[in-house]
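With one protein chain removed, the remaining protein chains of the complex are shown where they sit.
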Amino acid sequence: MGKYLIRRVAEMILTLFLIATATFFLLEAVPGDPLTQRAEKLAPTVKANLYKRYGLDKPMMERYAITMKGIATGDFGESFVYAGQTVQGLIHDRLPVSARLGVQQVLLGITVGLLLGILAAMKRGTIADYLVIVLSVLMISVPSLIFGLLLQKIFAGNLKWFPTIGWPAGKDLWFGGWEYTVLPTLAGCFGYIAAYARLLKTSMLDVIGQDYVMTAESKGLSKGAIIRKHILRNSFIPVITQLPMSVAMCITGSFFIESIFSIPGIGQYYVTAVNNQDLSILMGETVILAAMYIIVLFITDLLYVAVDPRISLTGKNS
Amino acid sequence: SSGKTEVATAGDTAGTSSTPDATASNDTTKDSGDSVQELNLRATAFGNNYDVQDMGWRWMMAECYEGLLRDVGGADGDKFELAGAESIDVSEDGLTYTFHLRQNAKWSDGKPVTANDYKYGWDRLLDPNKGYSYAAFIFNVVGAEEYYNGKGSLDDVAIKALDDYTFEVKLKVADPTFESKLVATPLYPTRQDIAEAAGDNWGKDWKLSVYNGPYILSDLVEDNKMVWTKNPNYWDAANVKLEKVNWFDIAEDATAATMFDNGQLDVINGSGDYLKKYDEEASAGKIQSLSTQYPGTVMLGYEFKNGGESGLMKNVNIRKAISYSINRDEMVGAVYGRYTPAYGLIAPAITFNEKSYRAQTEEPISAEYKEYAGDKAKLQELFQKGLDELGVKTPISDVKIVLLTSGSSTQNQTEREYLKQSIEQNLGIKVELNTVGDSSLFTSERDAFHFDIMITGWWSDYNDPLDYLDIFRTGVYHSYGLYSNKDYDALLDSLTGLKDTTKRFEVYQQLENKLLLEDCAAAPLYYSDNHFYIQNWVKDFNTSSFGASQEVYHTSISGK
Amino acid sequence: MPELTPGKFEIIGYKKDDINKITRPAISYWQDAWRRLKKNPIAMVSIAVLIVMVIMVIIGPMIRGYDYVTMNVAQKNLTPSSKYWFGTDNLGRDLFSRIWAGARASIIIALVATALKLVFGTLYGALMAHFGGWVDEVLMRVIEVINSIPSLLITILIMMVLGNSLFSLLVALSITAWCNTARQVRGMIKQLRESEYVYAAEVLGAKPIRIIFKHYIPNMLGILILDASTAIPGFIFTEAGLSFLGIGLKSPAISLGVLISMGQHSMDFYPYQLFFPCLLLCIIVMAFNLLGDGLRDALDPKLRQ
Amino acid sequence: MEEKEIVLSVQHLKKYFSVGKGEVLKAVDDVSFDIYKGETLGMVGESGCGKTTCGRTCIGLYDKTDGQVLYKGKDVHGLTGKERFEFKRQVQMVFQDPYGSLDPRMTVSDIIGEGIDIHHLAANKKERQNMIYDYLEMVGLNREHANRFVHEFSGGQRQRIGIARALVVQPEFMVLDEPISALDVSIQAQIVNLLVELQKKMGFTYLFVAHDLSMVKHISDRVAVLYLGTLVELTSSKQLYSDPRHPYTQALLSAIPIADPEIEQERDKSKIKLEGEVPSPINTKPGCKFRSRCKYAMPICEKEMPALKDVGDHHYVACHYCEMTED
């Protein structure tokens, strides 16, 4: 186990290094640089000073080395566009906000999605099944931005049940100000509901056809017991596989939600940074997001083992 | 419970809060004196730059900081009021300016605002190592340009603090526009001790700043909310009525409209279809409306270096044909639903001799435009003439020009489609769009000369027509297609030291005519403006062109 | 009960020809799958809807006789009427024509991106499966890296590098999507490689090329078709999302995404400008999804009889 | 037995599979035997003992781990180019699973034609077609089956198609990997009859793998008994059934159920009951692999793997106990 952990961590670090490298060169390939805009009206000497200050005057490979060294020491540098903003600050201020939004969306999405999936699988071919299909297609076809605005208009504007914009801060960062989180969470979770409902339905249908379900039936177990004890756990593997994707998506994917509800999260900042070619911030954010993704992948592997005893951590299969 | 909730955005003023004054916006029984002096405003982005010398964020700085003069908006353009200065002495020759500073002006930490603060700010502006782009505002100061370019030293710059409350500046040549530049934030004072203590972080971290304006920036969460509170140390604090100003970062117009309709926002900046809706409400007396001109002109720029991708932009007739093929009236109505069609360069918001410059002179191309307007045959003839002059044999229908645009909003999109189609329909040529998402890519495309025409514009920094005319001087900005005309430059130079206003006015006229009518250096499309809709309980809300676009210095709430 | 006569009780035995007679009709795997699909009303409705869609995106923009590009400012923002069935947009263009033109672009983008994804993903996956060992490891790492970088970043950056064009849009869309196909193909080939009929071909002395084209590809088609039928709505949807960020198509080209993002801005005033493109998007996505479900059933070997 | 031409000679063949993390599965562990021209060598052993692996390694389908397989004197795994190609024609295989071994997306004529195409055995389309028809009829199917897909056929018919596919390249040696175990009795007889008939007509050499001992006895001249990857007994089929030596073979033979209630119920008492668990083939310990279930197990069985020894009349057994009782 210890050996396994060490190997896993080494692999993760290697992957992160590759990701950082890929991101760096991808960003280099984009024409223009983050200072073009700012330096436009400057005299040549002053411009040169500015480029020097951000280290953009150095050749690419040297900058690559510097960037990598920075990342290794946890120093991503400061924003090129918004003077004074650092990745560290970002992690401190914005990441928790996005994380709560993401966690709430994914949790709600998965819960409701799974319930709908079970419903659809158990009532296959009935109205309920088709209703779930239609609902899930609707949920993925209508952009979350539109959902968000509609929810805002109806529940904050007309009914005044919830505040229009805002997000809990300070001591409420994690567990307070629920009323502020209702609409954004709702608006963002539809995609997950749809995805998980479909996923679970498919995999449950697979499992229902298995012989051991028939064995369970022949024991005289009730339908509910069969679903709970025999079908669900065996249907979870594809659901777990989907998890890292959702986590990766929920950070950058909440861009629109964050923007319409004025939520100071990482998604909004990320898109702005991309548009501004804000190299240092992009590097930092990408590496952090990737790290999160990789960690979730690792957790997923643990979950696999927890769910399916046939899978072992060290060997792929036994 | 929400009362105890700590929330980054207090969107609860009308939403979930149970405090009576928040929900009862139509509660007439309340005495006006009871109203909470708190104003809720919308912004679409926070500037993230707290260094006045950088002028990064004018609308905030104009309220939280203060310079020698304050720009105050009015019905007929902007006026200057003394602010940090109590009086200004100008020498006979117009070269020496002596500012007598207000002795009761204080920073938010209680320290007095001194002449040295101004000197430090101005010195900083010129510091070649800092690279402030607005340094050119004071290049006319003796020794300034040399110092900035590394050829002189700071000691030779004629900026002096004669005593704590007397600040003196010497100019190289007399400059009637100098005064109008004084309202610009780069010429605001900066506290040396604090700025130097902050070092590299000066202007980056708002918590390190001190303020000398009516309000203090007291809280800020990026992409979310900013809070100003009244500055108790402000010299005119007695006349500042608002205790608190909340700025919400609201990205979507629809969200802002929802909040405004709910009374969660006190002022909204109308645009698109919302203009119509709120105009109706305003005429029904439900809300107040405030619309003013704004010193900005949007135009088509031509590529002068190579004549563009097509090589045709060197010819004035071709440029004119393109310019005249656009029906500005229709465009303004169809694309924006606001703004004023532009046939000149200088926007109506610019005043000269206390009156709108535009009101005093014809727009240069309005007459010639009318000759061609809507007449396809004549326009194409003009274009053909240009082709002939260039010796280009390509039939007009095979001509293809590239229009460079950026931005992804619906308005951006509609705008470029409108332009493309107008030109195509009227001239019978092809217009290809070169569209980039954001402005830094726009800059790199532009600098690579991948266009014939582009959408560009100028938003004035100080209140003088010269600010507009100067942008077309040879080699000044890249942004206008590298137009270069020696005669034009010479004419601009003749203004240096010219104090006679009538003479200056004449030269301005000549310059604008030469630029637009003779050379067609750009095709102006429209002049910018502001449309604010204000809740009835808000009093004395104002707007200005060179200060704060949403001026809340004297604003108060009553009857909410 | 037939009549019992002594003549019927003569032993005649069986005929040689009869004993090996196959009563099942001679149909191919695909015919068989198609037959099953035909029995699935929902899948058939989806196919019908898709056929109508294809016809409509070809002729739809012409039906009303209004050009979907040329503006007519005098007629802007009209509500649906007998003249303009779906109303007009903010430059006075017939929305009915525009919606079909938009759907055309969306569908073409989705189809081409899917094709790119399939081709590249298949090749890549085949490479991984074929070489195995460290090549597999390295190629797998590449996929892992691509998957870990937020796809939004990759998409936007590709659009920036290649410029705002249809081509770059396609590249940007497919570049993150092929990973999944590659993985699937890798898994499939690894599985097929162990299958007895591939061994049989090897025993016969078949060269790898032959095995790939005669055995691997035909046997993966079912999975790939399924992959495609889920990828297509995905692409339509992603393109729509990009339009919201302003990195979709270059005007005057329009897609459903562009129409929806434009419609969103006027949804307070002209909700129909948002409603119709959304509705069409829903119908297309739903049709592809349901067809995909149907295909899964039809192509599933377990349900084969 | 007089000297016969050796077609295939297997010498100390080993085939290990690595099953992740340094563990090896010894599917075939040091197996040696010869196959003579024109004979049928039966290979039996319980499921998973390495019969398929051994068969496949013998014809070069799997790489060997160690040892040697000589086909007509040439190393099967060292063949290249033309020789290898020719080898693939001369040696064929019929697969265990009639459902999995035929590509479901191909017509019968393409399946049978594949060998013709690969080895260019037909000059033109017509000749190819005729060959396909001939072989279809040879295995007892009709011409009209040529254009059908395999899922329309029953298991027995499929297995015939598999045989036709192998026959069409005119091989000399065939590995029959449990060609009947997926079929039910009435069909099994069809296939076995066909195979016997073909052998008589064309003089094929067979390696016949199965775990159904009665069928193996029926078809084989000699029989090899495999246990967990090692050869435990090898002799003529008559000898084996009348005088099994290895305790495993004895147990196996006694356990064959006989389709006769009286005999079967009588025999029930005399059946040798094997106790103990079948050990895992992964990371096996040294010593005799059968010892955990063997009632004659001795201390030496723990330590030393018994070698295959001739106990007379070409009857080979690998067992310490037999060696002792022999002496």
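Letters are used for the chains, namely A, B, C and D, taken in the order the chains are written, and counting of residues starts over at 1 for each.
Rule of thumb we're sticking to: a residue touches a chain if its C-beta (ideal position, glycine included) is under 8 Å from a C-beta of that chain, and two chains touch if they have at least 3 such contacts.
Here is the rule we go by: contacts and distances are computed from a predicted model.
**Student:** According to UniProt, what is the chain that's been left out of this complex called? Choose from "Na+/H+ antiporter subunit C", "Phosphoribosylformylglycinamidine synthase subunit PurQ", "NADH/Ubiquinone/plastoquinone (Complex I)" or "Oligopeptide/dipeptide ABC transporter ATP-binding protein".
**Tutor:** Not shown, but named in UniProt as "Oligopeptide/dipeptide ABC transporter ATP-binding protein".
**Student:** Checking the contacts here: which visible chains does the omitted one touch?
**Tutor:** A, C, D
**Student:** Determine which one of A:Lys52, A:Lys69 or A:Lys219 touches the chain that has been left out.
**Tutor:** Per the contact definition at the top, the residue touching the missing chain is A:Lys219.
**Student:** For the chain that's not shown, point to the residue among D:Leu274, D:Ala297 or D:Cys322 touching it.
**Tutor:** Touching the chain that is not displayed is residue D:Leu274.
**Student:** Decide which residue listed in D:Val185, D:Met202, D:Ile282 or D:Met298 touches the omitted chain of the complex.
**Tutor:** Answer from the full complex: D:Val185 touches the omitted chain.
**Student:** Residue by residue, what part of chain C touches the chain that was omitted?
**Tutor:** Residues 1-2, 4, 6-14, 18-24, 35-36, 39-40, 298, 303, 305 of chain C touch the chain absent from view.
**Student:** For chain A, enumerate the residues touching the unshown chain of the complex.
**Tutor:** Where chain A meets the chain not shown: residues 125, 210-212, 214-222, 229-230, 233-234, 307-310, 318.
**Student:** Which positions on chain D touch the chain that was left off?
**Tutor:** Touch with the absent chain occurs at residues 46-47, 154-157, 183-190, 192-193, 196-197, 200, 211, 213-215, 217-221, 237-238, 241, 251-252, 255-265, 268, 271, 273-274, 277-278.
FYI, only the chains that are shown with their structure count from here on.
**Student:** Looking at A-B and A-C, which pair shares more C-beta contacts?
**Tutor:** Between A-B and A-C, the larger count of C-beta pairs in contact belongs to A-B.
**Student:** Rounded to the nearest whole Å, what is the centre-to-centre distance of chain A and chain B, using the mean of the C-alpha atoms as each centre?
**Tutor:** 39
**Student:** For chain B and chain D, what's the span in angstrom between their mean Cα positions?
**Tutor:** 89
**Student:** Report the inter-chain centroid distance for chain A and chain C in whole angstrom, where each centroid is the mean of the CA atoms.
**Tutor:** The mean C-alpha positions of chain A and chain C differ by 25 Å.
**Student:** Where in chain A do residues touch two or more other chains at once?
**Tutor:** Answer for chain A, listing residues that touch two or more other chains: 31, 149, 275, 277.
**Student:** Considering chain C alone, which of its residues make contact with at least two other chains?
**Tutor:** 156, 160, 245, 267 - these are the residues of chain C that touch more than one other chain.
**Student:** Provide the residue numbers of chain C that touch chain A in the complex, in ascending order.
**Tutor:** Listed in rising order, the residues are 42, 141, 144-154, 156-157, 160-161, 233, 237, 240-241, 244-245, 260, 264, 267, 274, 278, 281-282, 285-286, 289-290, 293, 296, 302.
**Student:** Chain C touches which residues of chain D in the complex?
**Tutor:** 56, 59, 61, 84-85, 88-89, 91-93, 95-97, 100-107, 114-115, 118-119, 140-142, 145, 147-149, 151-153, 157, 162, 165-166, 169
**Student:** Spell out the part of chain C that touches chain D in their complex, as residue ranges.
**Tutor:** 17, 20, 22, 24, 26-29, 32, 195-197, 199-206, 210, 214-215, 218-219, 221, 301, 304
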